[in-house]
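With one protein chain held back, the other chains of the complex are shown just where they sit.
Labels for the chains are A and B, by order of writing; each one numbers its residues from 1.
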Amino acid sequence: QEVTLKVHFFLPASSFANTLFIQPWCDKVAAESNQRIKCQSYPSMQLGGTPPQLYEQVRDGVADVVWTLPGYTAGRFPSVEVFELPFMMQNPEATSKALWDYVQTHSQAEFKDVHLLATHVHGDGVFHLTGKPVKTMADLRGLKLRAPTRLTNKFIAMLGATPVSMPVPQVGDAMSKGVIDGAVVPYEVVPSVKLQELSKFHSETDPAEPAFYTSTFIFAMNKAKYDALPADLKKVIDANSGQALSGEIGKAFLKADGIGKRMVNAKDVNVIPASELASWKVVGQKLAADWVTEMNGKGLPGSRMLDDAKALIAKYAKP
Amino acid sequence: MDQPVADSAALERLLDRLCDASAACGALVLMAMAGMTLVSVVGRALFAHPILGDVELVQLGGAVVVASFLPYTQQRRANIIVDFFTTGASAALQRRFDAVGSLLYTLVMALVTWRVAAGGVDIHAAQERSMLMDLPMWWPYALMLPGLSLCVVIGATQTWTLFRSPREVAA
């Protein structure tokens, strides 16, 4: 029996997400299944719909495998938001592994309709700006900034900027038309939206400090498609999913950050020092406290979720 | 034969009024979007204080506007057709083609209406909300339904009229 997987995602085929992770994954499962599992990739949302609709597409079988952000649909996956709180993530590999463990405990109900292959986060978020660099919190005032998810939008608003929420493929267009003055994304996305040409300044936070934001991702398969696989093919998929894969993706994204950073002009990069970030962390703590209250209001164990996430990140951060 | 004609004229007038009402609702939403955007731009320019979520309001509103405008287009038979290949055909044959065309239109709009409703139900169940304004995302889906349903009714009426009196010359 041969199986073709329709793999749908929002970035172009040339993106690091595809070249460093999705395509290699496809090649690996193809090799290990003696070419009986094949991917049919549809990059750049070729199958239609919008990036926020990718989750429903894989749940309903429009696509067989998708790579997407739970955070593109606010309110749907409250539990994983905790990883998107400011200053949580230091190393994407460790945090991706932690996210996998966390999801097994706290997010089973939210993801029950799909078969999760991996969960991961990206590396440090960076400000990419058209007009002026961000050196202090005051520089953010009045800037229209694109942010990916609910909490990052909130955090940016609390810092004084005006968040505009949109999926990453729209960033280049919005930036060139002046819809936004900048975007927060990791370096890894830079070539996929041409930020090295569209933005002038790249303001990153002190690399010794945790990232001021990250986003969570899922790599998920349609449940019926997975269940219908013969036992030996299921085994191939199982061998190529789970915590190990999650950690590898996190590592690949860190590598991609390095390549992406080399594409921007080094003289356009500035580092926001740890001393400045102290006041940002105060704001971040307020956001975390608000989030705990909000989760408690939904009947979820807010502070336990926060503590578990922190403990798991710390556990995997140890060398 | 007089009675059905009078009935269909009355039905036609009712549909005209419903289409006007739907288009008017769409225009109100559109003007509200325009006003909101103006306030946001002025707030941004003068006070560095735009409306948070102005972009998503335009997206949500845009969907409602379009759905409210669709019935008027069909009522006026303004959805574009290609008459290039059928200019030589008899009026009766053209009318038969149009009957098939409006039947297909009706089926397509019925399918679309049903699926948008299903999508709204799904999003309601998933409690998805808009990113900045925290509005329930099923609202625009629900607000699209009156306009889309009206399209189905209009399509069905036109199909029925066209099939019933195939010899009548198109108005």
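Keep in mind that, in the parts below, a contact is a pair of C-beta atoms (placed from the backbone, for glycine too) under 8 Å apart; a residue touches a chain by one contact, two chains touch by 3 or more.
Everything that follows uses one rule, which is that contacts and distances are computed from a predicted model.
You can't see one chain of this complex, but its UniProt record names it "TRAP transporter large permease", from the set "Protocatechuate 3,4-dioxygenase subunit beta", "Tyrosinase co-factor MelC1", "TRAP transporter large permease" or "PqqA binding protein". Summary of contacts with the chain left out: across A:157, A:179, A:259 or A:300, the touching residue is A:179.
Screening A:33, A:53 or A:153 for touch with the missing chain picks out A:53. In the complete complex, the residue from A:94, A:158 or A:198 that touches the missing chain is A:198.
Although one chain is hidden here, its contacts on chain B can still be listed: residues 20, 23-24, 26-27, 30-31, 33-38, 40-41, 45, 55, 58-63, 65-74, 76, 78-87, 94, 97-98, 100-101, 104-105, 108, 111-112, 115-116, 118-119, 122, 140-141, 144. Along chain A, the points of touch with the absent chain fall at residues 6, 12-14, 40, 42-44, 46-50, 53, 56-57, 60-62, 172-173, 176-179, 191-194, 197-198.
Throughout what follows, only the chains that are shown with their structure count from here on.
In the complex of the two chains, the chain A residues touching chain B come out as 56, 73-76, 141-142, 144, 149-150, 153, 157, 162-166, 179.
Put simply, chain B touches chain A in their complex at residues 44, 48, 50, 52-53, 55-56, 122, 126-132, 134, 137.
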